[in-house]
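What you see is the complex with one protein chain gone and the rest in place.
Here the chain labels run A, B and C in written order, and each chain numbers its own residues starting at 1.
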Amino acid sequence: MSDTYTLYNKTVMDHFMNPRNMGDLPNADGIGEVGAAACGDIMKMSLKVENGRITDARFKTFGCGSAIASSSMATELIKGRTIEEALHFSNQEVVDALGGLPPVKIHCSVLAEEALKAALEDYVKRNPESASQVPPSAASANGR
Amino acid sequence: MSDTYTLYNKTVMDHFMNPRNMGDLPNADGIGEVGAAACGDIMKMSLKVENGRITDARFKTFGCGSAIASSSMATELIKGRTIEEALHFSNQEVVDALGGLPPVKIHCSVLAEEALKAALEDYVKRNPESASQVPPSAASANGR
Amino acid sequence: MRHVYLDHLSATPLLPEAFEAMKPYFLEAYGNPSSLHQHGLRVREALTQARVQIAELVRAESPDEIFFTSGGTESVNLAVKGVAYANKRRGNHIVWSEVEHPAVMNSVEFLEKEGFTHSKVPVDSVGRVQVERLREAITDQTTLICVQLANHDIGTLQPVAEVGAIAAERGIPLFVDANSAAGWVPIDVQHLGASLLSLSPHRFYGPKGVGVLYRNRRARLVSILHGGVQEGGRRAGTENVPAIVGAGVAAQAAARDLESRVTHVRGLQERLWSGLKAAIPFLKLNGPEPGPQRICNNLNLSTEFIEGEGQLLLLDMHGIAVASGSSCVSKSLKISHVLAAIGLDHALAQGNLIMTLGRDNTAEEMDYVVDEFSRIVEKLRGMSPMWDEFQRGIIDSVVAPTGRGRSFSEYAAEVSGKAAH
Partner (left out) sequence: MRHVYLDHLSATPLLPEAFEAMKPYFLEAYGNPSSLHQHGLRVREALTQARVQIAELVRAESPDEIFFTSGGTESVNLAVKGVAYANKRRGNHIVWSEVEHPAVMNSVEFLEKEGFTHSKVPVDSVGRVQVERLREAITDQTTLICVQLANHDIGTLQPVAEVGAIAAERGIPLFVDANSAAGWVPIDVQHLGASLLSLSPHRFYGPKGVGVLYRNRRARLVSILHGGVQEGGRRAGTENVPAIVGAGVAAQAAARDLESRVTHVRGLQERLWSGLKAAIPFLKLNGPEPGPQRICNNLNLSTEFIEGEGQLLLLDMHGIAVASGSSCVSKSLKISHVLAAIGLDHALAQGNLIMTLGRDNTAEEMDYVVDEFSRIVEKLRGMSPMWDEFQRGIIDSVVAPTGRGRSFSEYAAEVSGKAAH
């Protein structure tokens, strides 16, 4: 066998093999942790927020290759966004940035969205003054 | 392909390809014709009888390879036998002399036996005086 | 001795290019496509490609409509039972033609024991399904119609597109058994109105051990071999990777070469039939005359006054490989139900011979067959009490009646004391 065959495309494999922003943020401003019991994925996301803007993001993931890649990509995409922008973040961005995921793996990108939103929610809870920036529906829809 | 593969064994193939005693006997002393409608075989056997002994036998057969081989072999076997011996002729002799037939083809040998017995019956009918030689059960069991 | 293979409906040699494509999948790329590592992923790609190649041969909208099975028979079983079970709540009635292959026939009969009902549609004297009778057979319980594309015995091309229009009108899935047609007839599932269609790659120079079922996405189908979730959950069991790869290549070649293969073979079919007809008296062609109603590679003959197995064996001893639908040849000791369906006289059914042509046959071979076969017929007729009785005017010919005597069937019934059929 000369070629390498991969389950996921190159971008996904790259983010799985060399995940970006892996780890925890010391003194994170918001931390979210979500999971899908059915597939056994757990994602934890930590955010650093300065002046209403996400300046840093880290993840830790228990899950399959696409879960790791999705969290890696989500942290990459979210850095630099405002809280409000981040609250409009959708899993589709992750899927698109990764160049697609197999149908059964789309839920991994959903989990990344949920982890991010849980972390944002945590941030808003800790910083009630920032809540004014957040449309109420957005915050509650993703809370748990 | 170097070898020749055959459906039947060598003896059967030989009797099929080069049948012995094929034809009709002019002035036959007994003629029998039997058939198995299910398999579409028809066998006709003609006998020449002299002094209570079969001196010649001929067959014509509409049927498969093993039907032709069975009739050929039956005519070979029967020549020289007395009427009474012939009435005890059994299909198993044909099967054995042919070195075996596939299970679904055993009925071909049965047909050969029946054709012979039908010819004998015809002979007995034409020569009532010979009936004394024939055990009554044997003649009627195979008559039709 | 010459070797002339005229049994292409039973099997075709594998296309060398298909074998070449298959080779790596035996010793080297031996992975299971369900595996997530290199070895599995590599062969997954091969399956995907084969699916595309097959989809193109039948003009499926998407390769996802192609399912691989173990052979023509399994494809038929999956189609018939898989649709029947899937629609059990809607209805339990199946409409099928009386010349369908035993794979359809026996599947329907199995379902009958399980509580399904069915209607068998008759055919005309050349084996064509009577479309109006088919229309009448449909009830509001009907959930499946089965009509083959070409008959496996007598080569009749069925009016499938007409049936497809009726099926569409009534909203009933149509299953087309194309196992004996694919590779020899252009197929467009859209045009045929087929919801399902089965293919048998080893009938068009693909390998044995693989079958295909096309299924339109809108047709409900449940699996009949239960286990893993291979083939989109519709066919459990580790995929026969090399055979699937070979089927793909064979399909591609069939699509590419269809026209030239058909032209070549049709020419041989005509040459052979006209040669035989001229050389041998009392020979009948079963099914339609060569032409638009008959598949290009089949001749189904009945040689009167002699039986089929003997003809087959003697031809074989002269290097010519053919098939026969006579009862002595069948394992069930019954004549082909197709010959019975077209009402063929018993005598003619017993003398049946099937010659199916392929791309490697030549015109010289046809002439050789005519020659050899003439001699063989003469030899066997010489042994036949029937031929003799016919010569003497006691029985009559069915092929070309003279009105002199009884037919062989009547005669045979009398000899055996039983009706011939």
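The rule is simple: contacts are C-beta pairs under 8 Å (C-beta built on N, C-alpha and C of every residue); 3 or more make two chains touch, one makes a residue touch a chain.
This is a predicted model, so every value here is computed, not measured.
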item	value
Touch partners, limited to displayed chains, of the chain removed from view	A, B, C
Identified contact with the non-displayed chain, of C:54, C:157, C:187 or C:210	C:210
Identified contact with the non-displayed chain, of C:46, C:83, C:103 or C:301	C:103
Of C:185, C:236 or C:258, the residue in touch with the unshown chain	C:236
Chain not shown, touching residues in chain A	1, 7, 16-17, 19, 22, 24, 33-44, 60-65, 67-68, 104, 144
Positions on chain C where the hidden chain makes contact	5, 7, 10-14, 16, 19, 22, 26-28, 30-32, 34-40, 69-74, 76-77, 101-103, 106-107, 109-110, 114, 200, 202, 207-210, 224-229, 233, 236-243, 309, 312-313, 315-316, 320-324, 329, 331-332
Residues belonging to chain B that touch the chain removed from view	1, 3-7
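As a working rule, only the chains that are shown with their structure count from here on.
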item	value
Chain at maximum distance from chain C, centres defined as averaged CA atoms	A
Interchain centroid distance [CA atoms averaged], chain A/chain B, Å	91
For chain B, residues contacting two or more additional chains	none
Junction residues of chain C, two or more chains touched	none
